[in-house]
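Shown here: the complex without one of its protein chains, the others still in place.
Chains: A and B, in written order; residue numbering restarts at 1 for each.
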Amino acid sequence: MTEIFGVPTQALFGQLLIGLINGAFYALLSLGLAVIFGLLNIINFAHGAQYMMGAFCAWLLLEYWGVGYWWSLLLAPIAVGVTGVVIERTMLSRLYKLDHLYGLLLTFGIALIFQGLFTQHYGSSGQPYRLPTEFSGGYNLGFMFLPKYRAWVIVASLVVCLSTWYVIERTKLGSYLRAATENPSLVQAFGINVPRMITLTYGFGVGLAALAGVMAAPIYQVSPQMGANLIIVVFAVVVIGGMGSILGAILTGFGLGVIEGLTKVFYPEASNTVIFVIMVLVLLVKPAGMFGRER
Amino acid sequence: MNAFKRTTVGLAVAAALSLSMAHAQVSDNVIKIGVLNDMSGLYADLSGPGSTLAAKMAVEDSGIEKRGYKVEIVSADHQNKADIGSAIARQWYDADKVDVIVDVPNSGVALAINAITKEKGKAFLGSGPASSDLTGKACSPNTVHWTYDTWMLANGTGSAVVKTGGDTWFFITADYAFGHALERDTAAVVTKSGGKVLGDVKVPLNTQDFSSFLLQAQASKAKIVGLANAGGDTINSIKGAAEFGIVKGGQNLAGLLVFVTDVNSLGLPTAQGLVLTETFYWDLNDQTRAFAKRFAPQYKGIHPTMIHAGVYSSVLHYLKAVEALKSDDGTKVVAKMKEMPTDDPLFGKGTIRADGRKIHPAYLFEVKKPSESKGPWDYYKVRATIPADQAFRPMKDGGCPLVK
Partner (left out) sequence: MTPGAAPRGGIWVATGVMTAALAIAPFVGVYPVFLMKALCFALFACAFNLLVGFGGLLSFGHAMFLGTAGYVCAHAAKIWGWPPELAILAGTLAATLLGVVAGALAIRRQGIYFAMITLALAQMMFFFYVQAPFTHGEDGIQAVPRGMLFGLLDLSETLIMYYVVLTIFVAAFLFICRIVNSPFGQVLQAIRENEPRAISLGYDAERYKLLAFVLSAALSGLAGSTKAIVFQLASLTDVHWTMSGEVVLMVLLGGMGTIFGPVVGAFAIIGLENYLSGFGQWVTVITGGIFVVCVLAFRRGIVGELGAWWAQRK
């Protein structure tokens, strides 16, 4: 068997694939964050909490109303998205003219509130979400055993990411959105309700976080803390990709998943830190991130 | 200043004397118990408010208040931060007249409390912490380490699993002091019992996805995958193992620190077949069942963990010692506690060693299959009982300066 640095290539393939799957989560989450930052100029630190709420929402739907996984994929993002809309209308909308810092602090506070409330109600050790029966089992790829659900995660995330990118960068609706961030009053003059569009955009970004949460529910524990540490990693992904760049967030998400996966093989202790090393290097060499442009 | 202090102390003593001649030695006439643990984070379910409840039940059951003593219980959240924990402890001892601190999960915080308690001459009954240093290098005449420790977990699970044929191991270890200690102790036991350690991987704390590490464990072809981690990390590694077919592929998981609340949150379909060591399970005998039946309805249905049981039993024994001594002087009470044999409904008869280690049996449990479980919280079956004299580290190996 051939080896690379003492690791059999076969095993390395498996690790790369795992990295790509984790990257799918990073991509979904950082996509939402990038959309919100690109169009609202708000650094949404509540993203991790909203991811957690998506997972909890799926669990609640199943536990109390017997609503299954597929409906949850639709309903949970809508429900969490609605809470996002309320937050945007009542709080965030007052901050657009201020420094980024205030949006970050506000959403950080909101994240703490949600996390605390969920811990208070559902305990800290978390709840199990059963894997939908359609997904039990997996594929034997020869070099590894790939659970069906992980394969689904990668496909679904790619579809969502690419369609979001397409809508924003290639359609008329997207061009309105982009125009509204450049020059809101002009777009308003064309008869488009800019504040409503911004509100819905925030709702959509939050919905993406919740969607990632629903997708995570069957494989990770649904617990109030599940998003707490993820947020700074995802945020680092967005910064590396270039803040506000949709494509940058997607590509960096997948790319960093792979790099993290490789670190888990060669120097596992550092697998949580490697992202930050990369972030420092990127920011020092390319200040606006890999795909961003300087504002 | 000193004169001032002496006068106040004098006044307080006089006041205490006049109030109650019967137990003049009990400071300010109240035995004050401080429950210090994680009320809001990772360990909130397995200790948290449940430990306060357990302490209250112990006070009730001791009947001490009927005999004229006043007992008061306070509780606080250390948020798993040693500086917050030690600030609370100092305030409790100096200003709030707390006589004894109980529970304290999180070894880092517990080691800090251990030092402060010794300095202030009070008493510390550790039910929550894992570090075996508390009865080793850092042992103190004011501390009793009650429920479990890393050595016992490693020894219980390690030797029992090797005996039943699990002789090759791969460790997935949380990359911090607690994980390292667990791995080191377990590996030693495994090798001593004739097994072999094939490899290990050190994983950063709070990693969400364990699949990469599980693949490495799979590739090692070890019969047993030892999980030297705790809380959410253990839960996510077990979930991943079920998903990636580790157990179906013929490997077995050994959880080195798993609580019954973790099993509950995993659900039996995922957790089945897991072997683990604990010193208490609510369904061991009639007395433990009776305790759980009183406990659970007052705690959101959560059944008592070994930490809750340890708080109950340690407080019960503490109160007995106070009554026997007619004093709540920390150093003296702990000495008395060590002198008296222990006896309570949850852990049965036992002793406390000179190094502060409480001695009782430990149990190797296996998590039931869903078909074997008769209802909620019916999770474990006993695979083996480790007798009290073998469950914990021999006193001479601990390096405790008190017993030299």
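Methods note: a residue touches a chain if its C-beta (ideal position, glycine included) is under 8 Å from a C-beta of that chain, and two chains touch if they have at least 3 such contacts.
Predicted model, so just to flag it, every value in this text is computed and none were measured.
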Partner chains on view for the chain not depicted: A, B
Which residue of A:Met53, A:Val80 or A:Leu95 touches the chain not shown here: A:Leu95
Omitted-chain contact residue, chosen from A:Leu62, A:Leu146 or A:Met243: A:Met243
Of A:Thr9, A:Gln120 or A:Asn183, the one touching the omitted chain in the full complex: A:Gln120
On chain B, residues whose C-beta touches the chain left out of the figure: 1, 39-40, 44, 48-49, 74-79, 81-84, 86-88, 90-91, 94-95, 106-108, 111-112, 115, 131, 133, 138, 175-178, 180, 204-205
Missing-partner contacts on chain A, residue numbers: 43, 91, 94-95, 98, 100-102, 105-106, 108-117, 119-120, 232, 235-236, 239, 243, 269-270, 272-273, 276-277, 279-280, 283-284, 287
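As a working rule, only the chains that are shown with their structure count from here on.
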Whole-Å gap separating chain A and chain B, where each centre is the average of the chain's CA atoms: 37
Chain B to chain A touching residues, read off their complex: 40-46, 48, 175, 201-204, 206-209, 211-213, 215-216, 218-219, 231-232, 235-236, 239-240, 243-245, 249, 261-262, 264-267, 269-270, 300, 302
Chain B contact footprint on chain A (complex, rising order): 8, 11, 14-15, 18-19, 21-22, 116, 119, 123-128, 130-131, 138, 144-145, 147, 149-150, 219-221, 223, 225-226, 229-230, 261, 264-265, 268-273
